[in-house]
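In this view, the complex is presented without one of its protein chains, the others remaining in place.
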Amino acid sequence: MATNTKETKVKDFNIERSAGEQRKLSYKDETCIGCGICEQICPVEAIELGPIGAIVRTGSDEAKICIDEEKCVLCGMCSVGCPVNALDLEIEGKPIREIETYPRLISSAEISDEDCVYCRACERICPQDAVTVARVLPDRSKLVTGEIDIDKEKCIDCGICEEMCPADAITIEELGPNEFDISVDEDKCVYCLVCKRACPEDAITAACRGCSYGEYEINPEDSEIQGKAVIDEEECVRCGWCEEVCPKDAVTVVKPFKGELEVDLEKCETCGACIDICPCEVLSFPKPSKPGEIGEKVEKNEEMCIYCGACEKVCPNEAITVKRTGINYTPTKSKSWQKRLESLKT
Amino acid sequence: MFFVEIYINIETICVINTQGVHMPKHIASGLKYLAAVELTRDGYSQKKISKMLNIDRSTLSHYLHGRNLSLSSIEIAELIKEFTPKDFLVLTDAVIEDKEATKTIVKTCLIKKFKVNVLDTCIGCGVCVETCLIDAIVLDNLKAQIDPELCCGCLMCEDKCPTNSIKIWEE
Partner (left out) sequence: MELKVNQDNCLGCGNCVVACPVNVSLRPEVSGGHGPKSEEVIMMVENGVIKLFSEDKCQKCGTCQLFCPTDAIWLE
C-alpha cells in the first residue's frame, strides 16, 4: 500500500504516489492566482486556500494554497480545474492534459501569424508579461531610391552637410593638414535633400526618384516586416487584453468560464486588495477627470474578467460577487468528473 | 483442536501452536499444498500447477504424494483458509512473497463468490488499484473496474476508497 510523499521547494511542492503507477502532482506558486477553484473542486477536501490578500500584497513566504498529502488521492481534479495550470498531475511522467480520458478546460490564446504586424500592442498591454514579439525590420536602403553626388572641386569641407544630415550618411575625413575627403554612404542616405539645400557652395546634386517619379522602383516584398509573436502558455491567464488592443484583430482568446462580476459599492471600502489580486487588471481605482472629482470607488473592465473569483475571496467586506454561469470543458464519460466540474458554477 | 496464536509484524511472521513455532516457509508450503490439491482436482497438469504456484515439479510431486510436508503445516494452512478473506489474503501475500502464486492460491482456495458494484461517484483516483493485492482492479475511463471472478472479498479497496464508491458483497 503506497503512501504519498511531499517534496517542498520554497513555495512550490510535489506530491507523489509511487506504487504500481507513478502519479505526481506539482504546484507552482508563481503561476497560482489565488482563485481557490482547486479548493472548491477537490473531492476529498485536501486543499486549503491561504490568506491571499496578505500573501500577495506583503510579499509573504507562504504559498497561496496548501495541500494535505495525507488526504490527497492524486485524482487530478485540481489540475483540470485550475484555470492557469498552476497544478499539474502527471501519470507515469505524462501530464493528464495529454491523456485522452481526462477532460480539459477549453482555454486558449492565439496570435495569427498572417494577420499580425508585430506592432507590440499586445506585448505592452499584457498584465502577465506573457507576450513576446520579435520583429525584423526591413532594410531601409531598399525603401528609398535616388541619387546623390558631391562635387569635390566645389566642396569647401565646411561640414555643414555632415552636421545637418539626419541619417548620419555623410562623413568628412581628415587626411592631412587642410586635406579632407567627403563621402556619402548611400545605404544610409534617404535622399531627403537637406544637405543639398544647406550647402553654401551648391556642391551637392541629389534627387529623390520616389518623389519625382513614383515608387515603381521599390519592391513591395522588401517593405514586409518579419516577426513572431509568441504567448507564453505558462504565464497567460486568458484575460483577453491582447485581443482587445490588437489593431489587426489577429488575436483569438477562448476563456474557460463564462460569468458575471458584481461589485457592491456600498460595502466597498477601497482597500485595493481586489485590484492587487486580480491577474487580469480588470479592477482599478478610477482616475478623476478633474481635480476634486470623486468618482466611483472601484471601476471594472469586465470584458477582461476570467471569473476566477480571486477578488471575491480576497475582499474583506464581501463586496464582490463572482458568478460562474458556464464551464467550458472537453467531454468526459465520467459522471463524477462532470458533476464536479459543473459544481464550479455558482 | 489446538491453540493458535498469530503474530504479524513488519519483520517476521510466525504461527505458534502447541506443537511449536512454524516459520513462514512452512505455512507457505501448507498453503501451496492445499492449492495444488484443488488444482489437481480441477484437472490442471502438474507442469501447469508448478508454474502457477512457483514451485519446482519435483517438490510438487513430493507434496502430492504426501512427502516433505509436515501434517501440522497442512493443518495450519487449513485453519488459515477459514479466516476472513482479508486476513487470509494478507497472510498469504506476506508468506508467499510471489504475487502470481498468491493470486493463484487465493483464487483456488477461497470458495466464496462476490458481487461488485462501482458507483458513479468514483473519481478514478487509482487508490483501489494500488490497494488490491491480487490485481483485480483496473481504471477505465476514469472509473474503477473490479473483476468479480478475481475478487476475494477482502474489502480493502472498499475501505480505502475516498469517495465510498465501492460496494462488494457475498453472492
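Annotations
Chains here go by letter, A and B, matching the order in which they are written, and residues are numbered from 1 within each.
The definition used in the following text is that a residue touches a chain if its C-beta (ideal position, glycine included) is under 8 Å from a C-beta of that chain, and two chains touch if they have at least 3 such contacts.
Here the structure is a predicted model, which means the values were calculated and not measured.
Under the touch definition stated at the start, the shown chains contacted by the missing one in the entire complex are A.
When you scan A:T5, A:Q226 or A:T270 for touch with the missing chain, the hit is A:T270. Interface note for the absent chain: among A:P51, A:P95 or A:G210, the touching residue is A:P51. Seen from chain A, the chain kept out of the figure touches residues 50-51, 53-58, 60, 62, 267-273, 314-317.
The criterion applied here is as follows: only the chains that are shown with their structure count from here on.
Only residues 1-2, 17, 19-21, 23, 43-44, 73-75, 77, 101-102, 332-337, 340 of chain A touch chain B when the two sit together in their complex. Interface residues of chain B, counted against chain A in their complex, comprise 120-127, 129-131, 141-143, 160, 162-163, 165.
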